[in-house]
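One structure coming up, written as C-alpha cells, with questions to follow.
Yeah, one chain of the complex is gone here, protein chain that is, but the others are all in their spots.
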C-alpha cells in the first residue's frame, strides 16, 4: 500500500516505554488523528444495570491502562499484523447518564450508530452487559440481524429485574424481542452454574440460542467447541459479545457476578483464534470491574482479548486455517 | 427496672466469640425479637445515586461485619451502658430498587416512616447519601423540621447531576426545598476542597447552612467546634447525617468520593462525644464502599461511629458535661 | 406436596437484592424459623488447630457473605431445585473455645450430635480441619461408621503436631483410631506435593485410605476419577470432607496451607456432580481463611461447593445418571 | 478577557462523568490543543534512580487517573478558578530511557527546557526524585537560580549510591554543585527519622539548606511553618519539589521509601495554601509508586497537590492574604 | 573504644542494597556472631492468645523484613549512633508451641530468662500480647519488679477469656497477681474506646495503673504526656510494652483488634523520644498481624519503633534533654 495510506501506528515501544505515553488502547492513535478507521475501540463506561458488584464504569480506563503492556506488532497464531493491515484507533468514551438507564442506552445507541457510519467496525469496552442492546441496535442499523455468539457464565436472557427491562441480566431477551440477532445462528458459550428457574433454559432456547456449557471445554476440548460455533455461525455477519465472567474467577476476579468452574484464558483465546475467517462485524468485551481486580489480572485479560479481536478483524473473510 | 423489662442484650462475647454468632449490628437482637425498641439500626443498601466510585450497596453488611469487633457494654467517655439503658435492635435492610432511584426513595421513605411509628429512633447504615432525603422526610413526618448537622467533605447541596434531582450530591438541596430542616439551626462540618463553582458557598448559605471547614479542627480544635455546633443546634430536635468521607482517606479509604486533608477519626469521635445531651432524633452513617476498604479500616470506623451514636441516644436530654 | 409442608424458601432476589437482606447462608431461613429441616448449614468458627496461616475462624461468615451471590432455585447439572425439594436452613454458629482445643472439640461434638437428632444432615462450614473429628463422631453416633471421601491437598493423617493430638493435620488419624470411617470405603482425593516422611503414604494406607493423586485429573480426567470414587464408596453412608485447599491457589488463595498444582474449581464441581445418587449423610467445607482471600474468590468457591452439596442431598438415593 | 482568548476548559463533568473521558490530568486539554499554555503538566515516568521499592514509573498515569475525581472549577481556600484564570494543559510524558540514567536525565532536561520555551511553567509528575536535577537545570536555563523549597522525609543530599551520582537520594547535592538553587533561600520541609551519618545535617546545611523538621507541624503548627518558609523565600523565583513521602505512610502508602511520623495531608495543603502569592516558577510532585498504593489514597493525594499547585500559579504574584 | 571491641555493625547499605542481604532485624549480626551483646532482638512468633483477628505469629518476620528499609547509623532526635554505642544483635525466634498456651509461655519465659543472663536487655517482637507475662517474669528474675509503661488501645487487665487465664487480653492482670510490676510507677498510655464493664477502670486502677487516655495527645499534647510518664516512672527500672494497636488503624491496620481514634505514629515516636534517659531494661512491640497490613505500613511502624527503642537503650541513664 502507498506509504501515505499506511495505517498510523501506535506509539512505538522502542521510543516511549510502554508504561508511558498516551492512554489510548494499546497507545493507538485517537480517532480524530486518523484519516480513516477500520476498527474503532470505544469505551462505554456505564454500570447502572449491575445487579450485584458494581464498578464496571471504570472498566474502559482499566482495560486501556492494562493494554499498555501488550506487544501488538505481529500475532503468530493468526499470522497477522493487525495494526498494519488495518487502521485501528481509539474513539474515546461515550458519555452515558449514570442515573437514567434509558437515556444512557439512547446515548450509546446514537454514538455507536454514528460511529459505524464512518468506521468499519467497533470493539466496545464495557461497562456492564446492558450495553449490548444499544450496540446490537447500532450494528443492526448497518448490517441487519447478526449471528450472535455470546461468551458468558450467564444466559442474560431474563425478562426484568425489579421491573427494569434494561439491566445486565436481560440484554439478549430485549435483543430477541427486537429481532436483533439471527435465531438460527446464535449461541451462548461458557454457560454454567445454577439458574433462577427450571424453565430458564427452555425459554432461552425459544429465543434461538444454542448453549455450549463450560464443561464442554473439559470434556470435548477447544477444537470441538470451535467447530460447533463455526458450523452455527456460517457466513453470517457475526457479533461477538464477551462477558469477562466467562473466565473463571481465577482468571478474572475483577467482575461483578463471578461464577466458579469457568474457562481458562487459554481456552478463551483458543476459541477466538479458531474463529479466524468468520465475518465479524463488531464486538464487545464487558463487565470488567477494576475495584475487584488484582495486579491487573482481569483488565489484562480483557485487553488481550480486545487485541485478539483486532486480529480476527484482520483475518475477516480470509479462509480459515 | 424490672427484670422482664430490661433490654435484650447482644450475644455475649464470653459465650460466643465475637467473630462468630449472629450478623446483626454488634450482634444485637433482631427487631422481631424485642418487645419494644428505642433505637433501631436500619440497613439501606442503595448506591444508584453515586457519581464516582460505586459500591456503598455493600455498606450495611460491611458495617455489621466490622461491628462484631466492638466491645459495647460500657462507654467511659459517655458514662453510659447504651444497650442496657435502652433497647437497641437491628431492623434489617430496606429492599431498594437498584434500577429506579425514585422508587428506591419511596421504599426507603415508607420503611423509615413505618419504623419510626414503632421505634424511638433510627440509625441508618448507607448506602449512598441519596438516602438522606427519604430519611429526613420520615423524620419530619414524626418530628417536624429538624436541626441538621451534616458531617461531610462535600456540601451535597448541588441541584442536579445529569438531570437527576436525587443523587448523592444533591440531597440537602432537595431537603431544603421541602423544608425538611431548620434553616437557622443546621450546618455542615468537615467541608473542604475545591467546588464546582464560585457560587456554591453562597447558594449553600442561602439554604440555611453554616459551614465548619475541616481546617477548623487544626486551627481551633475540637472543643471549639463542639461549642459552635451546640450553640447552633440548641434544644431543637437534631438529625445527624455522617458521610464517612468526612474522615481523611487515611482513616476511611473505602468510600466513593474521598477527599484528602480530612478529619481524623479521633477528631470525629471527639466531636460526637461533645454533642452528648442534645436532642438527637435520628441519624445516618453513609458512603461506606467496602470494595475500596482495606483491613476493615473504614467499616470499623463506621461501626464505631454507629456505636457512638447509640451512646448519644442514651445520653439524649441529659445535661451536657 | 401440600402447600403448608413446602419448604420455606430463601429471601427472594426479586424483592430484596441479593447483596442485601439476611446474612444466613444463601439467605435461607434460620433453623428456628422452619418447622422441620432436612439439611442444616452449621458454622464452626474455630481455627486453633492451624499450623501455618490462621484465620479460618472467619470462614463461616465469609462463606455466608459470598453465598448471597448464588442463584439457587434450579441446578441444571443435577436437575434439582434443592431448596424446594428439601428444607434447607441455617443453624448458625457453634460457640467454640478458641483457647482450648479439647473443649472446642467437645462443644462441636455436642452441638452436631444434638443437631443431627432433629435435622436430616449437616453441611458444616469451617473453621480448620480439626473440626472433622467431632463432626465424624456426631455422624457416627447417628449413622455408625461412614465411607469418608476426603478432598484435600494433604493427607491429614499425621499423628501429632507439637504434642497436640487434635490439630488440622491429624483429624483422620484420630478418626481411624476411633473407627469412625469404613476402612474399605474411604479415600483421599486431590493429594499432591511433598510429605513429611517416606513412610507417610504407607501409614496412611494402613488406616484404610486409597489416594487419588491430583494429577489424575490431568492424566485420567474427571469422569474416571468419579468412577473410582463411586466404586469405592458404593452404597455406604457417605461423609464428604472438603478442604478448600484441594483447589489450586489460583482458585482458592484464601486458605492456610496452600499447595500449588491443585484442582481447578471446574474439576471439583465436576467430581461432585458425578457423586449424585450416593448416600450422602453429612459433609464439611473447611479451611477458608478470608484474610488471604481476594475479591471473594475463595469464599465464593466454598459457598458454591456448599450449594452443590445441597443438590447432592436432594439427589441422594436417586439413581445415578 | 475576549472569549476567544479564554482558556480551554477541562471536559465538563456535567456532560461526561468524571470517571470517563480523556486521561489527561484533570481531563484538561492536551498541550497540542491549546493556542498558548500558562501551566503545563508533564509526566516523567522514570524510576531507575530508586534505592528501595521501585515503581514510580507508573506514577504519572496513576496521578492522572486519580485526578479524574477532582472538582476543579473554583478553590475557595485560594479564591481562584485556576483553569479559567490561566491555561493549564497536559503535555504528556517525556520518553526516558529506563536502562541509562544519564541518558534519561538528558532527555528530561531537553524536554523540560524546550517546554519552558513555550509554556509559562511546568508541574512535573514523577517518577523518582532523580528527575529534580534535569528539571532544575531547565528552570535555571530560563530563570537562573531559584529558591528551592523541598518537601520530603529525606534530605536527598547524599553524595553517591553504589557509585552512582544521579539517584533519587542525591539530586540536591548535584543541584548544589551546579549552583542550581539559591543557598540563602532554600529549605527542606518535613524531614524526619534517622540518618546515614552524624554529619549528614552539617553537610546538608553547608549546601545552603535550612531544615523544618516534621515535628514542627506538631509543636509549632502550620501557620508558623508557613511564616518561616515565606521569610526564607521572599520574592525569589521559587521551585517547589514535593516528594510524596513527606506525607505519613497513612496518607501515602504508595511510595518507595516511606517513613513514619510524617505530615498529614491536611498539614501539607495547609502549608501550600500559605504560600499563595509567592513567585512560583515550576514544581514537581514525585515518588508515587502505585503498586504499593491502596484505593488511590496516594495518587489522589498527589493529584490534589498538583491541583493545589495550579492554584498557587493562579495566585502567583498576588499579595498574600 | 579499642577497635576489636567495637560493636559489629549491620551489613552496610553501601555494599549490599537494603532490600537484599540477611533477614535479621535491620540486617544486624546474629547473636551467635557477636562476642557480647547489649541489646538483643528476639522474635516471639506466638498468637494463640488472640481473641479476634489472628496472625501475629507472622509478626516477627514481617517486622524484620520491613526493618531492611531503616537507615540506622545516626538518629538526630536522640543524638545517638545506637549500633555503634552498643552491640545490638538478632537472637532469632523462640520456638513456641502454637497448640498449648501454657507450654508456649514456659518456652518464652525460659528463653528470655536465659537470654537475659548473657545480654543486657531484650526487645521482643510479638506475637500477641500474651507474651508480656513470660517476658515480665524473665525481666523480674534479673531486675525485680519494674515500672511498666504500657502503650495500647486496651487495658489488657481482664481476668479470663473463655476460662483461659493467659490470653492477649489478660497479661497485666496476671502480671499484677504475680507482683511483676511496681504498682506505684506503672501506667497505660493511649487507652480509648468502650469497655466490657463499668468497673473495668476501677479494677484496673486497683492493680496500680494510671491511665493516659488517647485523647490527651489531642488535648494536652505530647510534651505534657511525656512529663506525666517521666514523673510516674522516675528512676525505676522501666519495661515498655507497646501494642501496635495503640496507633490508629490509619497508621497500623495490620493488627488483630484495631480501635479507631488512636495515636499517630508521630505522636508515638514523640513520646518515646521524650523518655530518653530513663532506666529502660527491656521492651516488647506486639500484635503486628501482617495478613491485615498493606504496603508494610504496620510492620514498618513496628520496625521503626524497635529502632527507636535501640536509641532509648543507647541513651539509658543519660540525663534527659
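A, B, C, D and E label the chains in the order they appear, each numbered from 1.
What we mean here is this: a residue touches a chain if its C-beta (ideal position, glycine included) is under 8 Å from a C-beta of that chain, and two chains touch if they have at least 3 such contacts.
Because the structure is predicted, anything quoted here is derived from the model rather than measured.
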Requested in this report: Name every displayed chain that the left-out chain is in contact with.
Outcome: A, C, D, E
Report summary line: By the document's definition of touch, the residue of A:65, A:264 or A:282 touching the omitted chain is A:264
Query raised in the report: Which of these, C:120, C:171 or C:254, touches the one chain of the complex that we don't see?
Result: C:254
Report task. Looking beyond the chains shown, say which of A:6, A:36, A:71 or A:199 touches the absent one. Result -> A:71
Query raised in the report: For chain C, which residues touch the unseen chain?
Result: 51-53, 161-162, 193-198, 200-201, 214-215, 218-219, 248-250, 253-254, 257-262, 264, 292-294
Report summary line: Note that chain A touches the chain not displayed via residues 13-14, 17-19, 69-76, 81, 221-223, 248, 250-251, 264-270, 294-297, 300-301, 304, 307
**Report entry** Where the missing chain touches chain E, by residue
**Finding:** 15-17, 19-23, 43, 45, 57-58, 60-61, 64-65, 92-96, 98
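The rule is short, and it goes like this: only the chains that are shown with their structure count from here on.
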Query raised in the report: In terms of C-beta pairs in contact, which of B-E and A-D ranks higher?
Result: B-E
Query raised in the report: Among B-D, B-C or A-B, which chain pair copies the contacts of D-E, with over half of them the same by residue number?
Result: B-D
Report task. Starting from the mean Cα coordinates of chain B and chain E, work out the distance between those two points in Å. Result -> 37
Query - Set of chain D residues in contact with two or more other chains - result: 17, 19, 248, 250, 264, 294
Requested in this report: Specify the contact topology among the chains shown, as one of line, ring, star, complete or other.
Outcome: other
Report task. Give the pairs of chains that touch; include all such pairs. Result -> A-B, A-C, A-D, B-C, B-D, B-E, C-E, D-E
